[in-house]
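For reference, the structure discussed in these notes is given below.
Every protein chain but one is kept in place in this view of the complex.
Naming follows writing order (A, B and C), and every chain is counted from residue 1.
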């Protein structure tokens, strides 16, 4: 087999991440053939040509359909704004290309459903870019749970907070418009939900209280305009396996920059993680003398696969962009028909269904079953 | 005026704390006359006599009614199990004594109501032992909010966790029986609610999901017995002022020993506190260069009154028992007719009303208004 | 035996601490007879009378020699400025009283030597107020070392930092005069040295580099005056048992308030402690899977004796003043002829000898043997 031919649509931040990942996956892992960076599409031919040179692609185009039609392309990275995902992903799948699409799938739930159908019909890989689950420490948490180190998990809490909308004097922009979605719930909520789906399986019942820290914001014209989205969400969860939980989301939490704080409580111990310290995992187990028990702060290390592929020494630290390189390797694994640690369109749909159920629970003030 | 005559009923841990506080309040503060430790009551005369000698009281009795009848006693510290609070507190108030009663007021809401009535009728001080609110840093948080340092608070989160019921193999005991109450909700919940009532004012609507980490526990006879109380609570709150919030409670959280983690988010900044590090307060404000903003870890210091009464140097640390000494000073202030930072029976009743409303919201699966 | 009769000389911060400790030791520990607070001496009779009432003493005097002559006094707490220690301690010992004297012993090494001789001659208890060693977690560190949990210790680091002299614009005061001593070395250094002597035994060779962060300071008259003491010390140590170490001291370390950070490295693990978080101990041992090893943060708990005497629940926190109560209990133990965990005049002299050796090593730029 010749090496995998890659097409990339979009070169914003996530597009750059995909490009870096495709460039680095072979050197880092050393166990796959280096993918060929075949074709890059951007909004116009000129920009595409420039980006293509910088990112190391062979061809470029201002029309993404040309890229999808290119027989040298085996897999398409889709990193455009969410609104374009359905059309591009479905077209790529229909053309027999594998797809690696950034999350979330689509603003409208129906469109996400159509993407799943296209994926099923194609028989191709249809992976979503939920990169947080690729952190070797998140993967290790899954292993810790499977090995029973903290016993049976009975409850969970997740907080996801940033502060990019914390300033009440910032100018009104599209994230405060209802057309952008519900607010923190869909902007953020998919991340905790993706991690929880990996660690704990499906959610059964949900209840949310969405809140607006600021009811109006000033427009550029200096007028007060009503805010239509909810920057804050307080969520109750009940999982299929009996686990109870809560999620807190805020994009108006001053001082929080990339917090995803997870607390998993089990019958034998507790696991803690915070994305702002993504190279640390805390474990409490009730072993040994009471006088010497405590939360252990474990630093990411070669024993947390695939950290070892990046750095041979412990405690030196992976970065956020490295997660995309791991994700690329998993996508390649899926393409090769191996078991892969990814969230595919099918699982992604379940996440988006939960988001919509949460919005309904808030509207109706009661629990919603999934 | 002669110095305050103190009676103490009960000498368990909280009784000892009251005794230590009455012994220390004058030396620590240096601005009040040393209270006379007049009378101590315990379950029998012998134990009372022994404790009286150790704790420095003049007289002792095996009958608490004798203590209440003692004209030398001006104020009665009630530190017996909750079930005795109503009878003792009401008797003391009716005898014209001031009362300093440990929380919570009473297992039955009606009894708590009767205590409030007795307090009103007596014109005496009727204070509750909510000592966490006495931490100079909690008091400083209130000041920070009042000064607008973090702007208008729009959301809040509190977690209170311990692990004394985390072990599924521990023998069934009374805290798993319905007769003991709801579980974490009343056992714990009153603490976060007391702090929030001080910081944010009254709660308007509540919704709870109570959960059992273990559905049965083994009795001493080796049989499985159904657990009747909820060791876990996930709570949604809406405050009168528009603030939204969430509280998480667990007495089955391995590794947590005395966690009361508070997060207050405002329009200009954020405040963080954790009782397990009770000498630290974290503040984020959006001042100065973005490149040098961050959460400041403030160590308790003389500038956080009344830390200065204990230690003249910053960062040396108060202890949990010191909070009771501060509380004693506040109770004395109330007795002197000065404004005092305490939770009296009136405010205590509001906290207990909220607890019962939360239990109802769980039962009915919907929001409850207060 | 009648209960112990206590005399207290001095009622500054440390005097108040002694008074609080004598008031609280019986209620807290419950295993000793309540000491009688017999006699209090201050600089003048009026102040003595006032303090006596507040601190709960029976008699008061403006002349400390009267207190020492009082037959009801069995033990004398000496909490006056260091310069008075030798005269008072020697007089008390010669009068057959036990002595509990604040550290350090004396500005002049010869005086400290005379104090030791008086103690030997008297056969009385002669204890020093090195209260940090009373922290249940410091005591637990000693136990951990004895049990071999971290194997053989091979190296140690201690940092002691505060910031009360960090401000270069603060007015010149007596701590910058040579008559006050060397600077951080004697002002601070005795604390790390006392802890290390408890944990690791005697020091054999020392080498110091003393430094002045500011060479002049402004007097109240607005003139620059040369600073004569060293606010900073960098120290190398070699212990009798082969352990190597380093101590850093600074009283000009902005942001540090009461830091005493200890790192003990052994063949099987590491122990970390910081006085600013005096209720936490960190332990690393190389047990279990590499992927789950890490520093455990242990919270102070009843299993760390005598924390249990203060609070029955773990993680609730002792305070700095509580250490003095523990010390009082140890002093009473010594008086009863039991083995006591204290630094007596003999051990105190070794600490002060080390301080002077360090000053000589700096002056001569070479190692000094003890």
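In this text, a residue touches a chain if its C-beta (ideal position, glycine included) is under 8 Å from a C-beta of that chain, and two chains touch if they have at least 3 such contacts.
Note that the structure is predicted; figures quoted are calculated from it, not measured.
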**Message:** Given the contact rule set out at the top, which of the displayed chains would the hidden chain touch in the full complex?
**Reply:** A, B, C
**Message:** I'm checking contacts with the chain that's been left out. Which of C:62, C:113, C:213 or C:288 qualifies?
**Reply:** C:213
**Complete:** The one residue from C:154, C:175 or C:333 touching the chain left out of view is C:154
**Message:** Just to verify: which one of A:96, A:123 or A:319 makes contact with the chain not shown?
**Reply:** A:319
**Prompt:** In the full complex, which residues of chain B touch the absent chain?
**Reply:** 140, 144, 149, 281-283, 289-299, 301, 303-304, 314
**Prompt:** What is the set of chain A residues that contact the non-displayed chain in the whole complex?
**Reply:** 13, 16, 19-20, 23-24, 26-28, 30, 33-34, 53-56, 162, 164, 256-259, 276-279, 299, 301, 310-322
**Prompt:** For chain C, which residues reach the chain that was dropped from this view?
**Reply:** 150-151, 154-155, 157, 159, 166-168, 207, 209, 211, 213-214, 232, 234, 236, 238, 244-246, 248, 250, 252-256, 263, 265-270, 284-286, 293-295, 365-367
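Basically, only the chains that are shown with their structure count from here on.
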**Message:** Fitting on CA atoms only, what is the rotation between the copies chain B and chain C? Please report it in degrees, nearest 5.
**Reply:** 180
**Asked** At the place where copies chain A and chain B touch, is the share of residue numbers found on both sides over half (same) or under half (different)?
**Response** same
**Prompt:** Any idea how many Å lie between the Cα centroids of chain B and chain C?
**Reply:** 34
**Request:** Please set out, as single numbers or ranges, the residues of chain C touching at least two other chains.
**Result:** 299, 301, 314
